[in-house]
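A single protein chain has been omitted from the complex, and every remaining protein chain is retained in its original position.
Letters A, B and C mark the chains in the order given here, with residues in each chain numbered from 1 onward.
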Amino acid sequence: MSTTKTKWNVNFKVYRKKGQNPSHYDQFTLEVDPDEYVLDAIERIWAFHDRSLTFRHACHHSTCGACGMLVNGVEKLSCITYIRDVVEDGGTLVIDPMRNFPVVSDLVVDMSLFFDRLEMVGQRQVVPVSDETIGDGKKAQSPTNGKEYLRLSDCIECGLCISACPIAATNPDYLGPAILAGAQQNGLDRKPELLQIVDQENGLWRCHSVYECTAVCPSNVDPAWRIMDLRRQVTAQRLKRLFR
Amino acid sequence: MSKPKAIIIGAGFTGVATAHDLALRGFDITVVDRGPIANGTSGRTHGLLHSGGRYAVNDKESAIECIEENTILRKIVPGVIEPNGGLFVAINESDMAYGEDFIEGCEACHIPIEELTPQQALRLEPNLNPNILAAFLVPDGTFDPLRLAMAFAATAKSNGAKFKLYTEVTGLILNGQGNVTGIKVWDRTNDERYEIYGDIVVNATGAWVGEITAMAGVDVPIRPTPGVMVAFDQRLTHHAINRLNKPGDGDIVLPQRQMVVVGTTSFEVQDLDYVPVIEDHVKLMLERGAELLPAIKNTNMRGAYMATRPLLGSGGSGRSISRTFKCFDHKETHGIDGLVTITGGKATTLRAMAEKTADVVCEKLNISAACTTKEVPLISYREFYRLPNNY
Amino acid sequence: MIQSTSGPKTGETFWLWFLKIITGLFIILLLLIHFVVNHFVAEGGLLTYADVVAYYRIPIIPIMEIAFLIIVVSHALIGLRSIILDLRPSRQTLTAINWLFVVIGIVSVVYGIWLIQVIVAKGSA
Partner (left out) sequence: MMSEPSRKSGISQAIRWFDPRGRDIGTIAFILNRITALGLTFYLFLHLIVLGQLAQGAEAYDGFLATIRSPIYIFGELLVIAAGLYHGLNGIRVGLTSFGIAVPQQKKLFYWLLAIAVLGSLIFGIRMFTA
């Protein structure tokens, strides 16, 4: 924190909920450096203003996916969201927990069903570099020079795509973007049994091509592209079977 | 006979690994943390699965721990590790001179290394500084910090451990003799306060151990030493790239998912609960990182963050203090029974720290149960959320 | 058209989804043809009852209109059902909706065919 820089005053309006009590918002006015991240400010609210504030966080650099939340109504990974990008000096930042997940406390949501489903489609966390695609189906460009390297997959399981999905909003049974993307990444060729999971009433066909999942994804997974790719694969399979 | 009851304070690396170890040894475990899993130093670790090469010259004790644990972790928790190896590269004459000590040190610590010509190294990693003078291949790796902790926590949970997250310890419960018999906690999710009793309380709060021991009126020699790390937006390498020299600032660049992460610095702080990211350190990381991988200069910054190492001991500066760990039985150190403190160490040695702690606990409680964590594979970290009591 | 199968598969299956897309495509094609044909056959549009009757005397028109009707009604009902599915109806509600939509579909098409037959009869009288 350099002292030469101008500081901003920002009002943080934070969603609060404890136990069975009704929810409300608490206001905190903080002096912030505009180049800080939203998560830094939230951590400071906890450290210096209200020790009862609960929020999920771990890595602070977008590899763990724990700190997904709504910043002014938009799904953000708060650890890489600069304050200067979402508010102005003197402005207000409204912080809410992710949508479409049950709230446990304040900004903490229950993601057990989400992880259940990720496990169901066997979303792979460590993948061969040659298997991982960066958005749009483009191959990762990093050099491999013939050797097979393994890497942690792009999907950090933050749940932002589920929070942004309007279909998940009204139908929690819908598997949702991250899950379908996980199935696509795992591959119908590798795991033919995934067909049954994705080609069901709450699977692939519930997507209405809104593309919000891809818009909010902080990790270039491009779930919407993966859903469309999965549709293409399943459609091709179905039609082939019809004419055989 | 009912199970011996252990309370573990802290759900960072040491806490979850100790929970796993003690659960396997038949303990009834309750883990409490004031936040979620790995919300402090552990989650913000650089993510380097050390081969030990970094400490092979100046801190052989740590180096040996690292290479042993590196091998074990690759075996028991492969689902959270990028096992692609690392390179130590020399850029100037000082680095070259260090190279001799490095070879000797690695040999002494049984760290397998392979010398590469600069051409070979550049073929492996084309984004390396083209002016490197020498390179050594070592068995480094990268892990996902949160998922590494979750895998231990999940396995502990599957063996019956209970996790009370977002639950802050507000005090220790002492009996008439001044021995610790339990803890007072505040559940921050519903604002309830209650007490938990146990046969032993393990203080595994890393850099924060002093806050817990202070509740018993005692002190441990701990020097919290934060460091800054910076993540960049492109995966420029598959190997961990280390500067072939004494550990210093910004001398490691790690691949992680679609990023590279440069670290670290070393400084000291007073207030542990909020340590600001120092801007000059961020600039330094960019400069030093670019000496190893020049392409970093043309890559967008993705995030800057810091973590507070729990370094042991007093005296000496942050870089010269050993990275090893220590388990304090407060019966021996201060005559207080029922409390054990584990701190120091590195992420890579989390399992060994847990083994040591569990040994101390078993010895104190007169329980003979062998450590099996070297062999037992961990279950998927996702099971932590799927098992009941799940956030 | 809309089918209600017993058992767990009362939701949106591949075939219904596929039919929605294919009928959508056909509607676009038929509307295009409709506009072109209308432009040449009945310049200025079908502005009087007599125009309509005359239009339906062209043999292909009643067939085309019936096909169009079936396709549009299918597309509309599958689409509407798909919106209802997003609202997570209970099994019983969904089964009821399935049957209701089958009935609406059949009634609409039968009614349309009857109407076209009346017009065609007027023309040939």
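In the analysis below, a contact is a pair of C-beta atoms (placed from the backbone, for glycine too) under 8 Å apart; a residue touches a chain by one contact, two chains touch by 3 or more.
Model, not experiment: these values are computed from the prediction.
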item	value
Residue of A:S112, A:Q185, A:Q200 or A:S219 in touch with the missing chain, whole complex considered	A:S112
Identified contact with the non-displayed chain, of A:H24, A:R51 or A:H208	A:H208
Touch with the omitted chain, as defined above, among A:T170, A:N186, A:N220 or A:Q237	A:T170
Contact residue for the chain not shown (choose from A:S52, A:N72 or A:N220)	A:N72
Touch residues of subunit A, complete complex, unshown partner	72-74, 99, 102, 112-113, 116, 136-137, 164, 166, 169-173, 208-212, 215-216, 224-225, 228-229, 231-233, 235
For subunit C, the residues touching the chain missing from this view	21, 24-25, 27-28, 31, 47-50, 52, 72-73, 76, 79-80, 83, 86-88, 108, 111-112, 115, 118-119
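Operating definition for what follows: only the chains that are shown with their structure count from here on.
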item	value
Maximum centroid distance from subunit A, chain identifier (CA atoms)	C
Chain occupying the most central position, where position means C-alpha average	A
Between subunit A and subunit C, centroid-to-centroid distance (C-alpha), Å	41
CA centroid of subunit B to CA centroid of subunit C, Å	65
Shared interface positions of subunit A, touching two or more other chains	none
Contacting residues of subunit B [partner subunit A, same complex]	35-39, 42-44, 47, 78-84, 123-127, 142, 144-147, 149, 166, 168, 188-192, 229, 231, 235-238, 255-259, 261, 271, 273-274, 276-280, 302-306, 380, 382-383, 385-386, 390-391
In the complex, subunit A residues that touch subunit B	1-2, 18-20, 35-37, 40, 43-44, 46-48, 51-54, 56-66, 79-80, 104-105, 108-112, 114-116, 118-119, 125-126, 129, 134, 140, 142-145, 147, 149-154, 156, 219-220
Of subunit A, residues touching subunit C in the complex	167, 170-174, 199-202, 204-206, 208, 234-235, 238
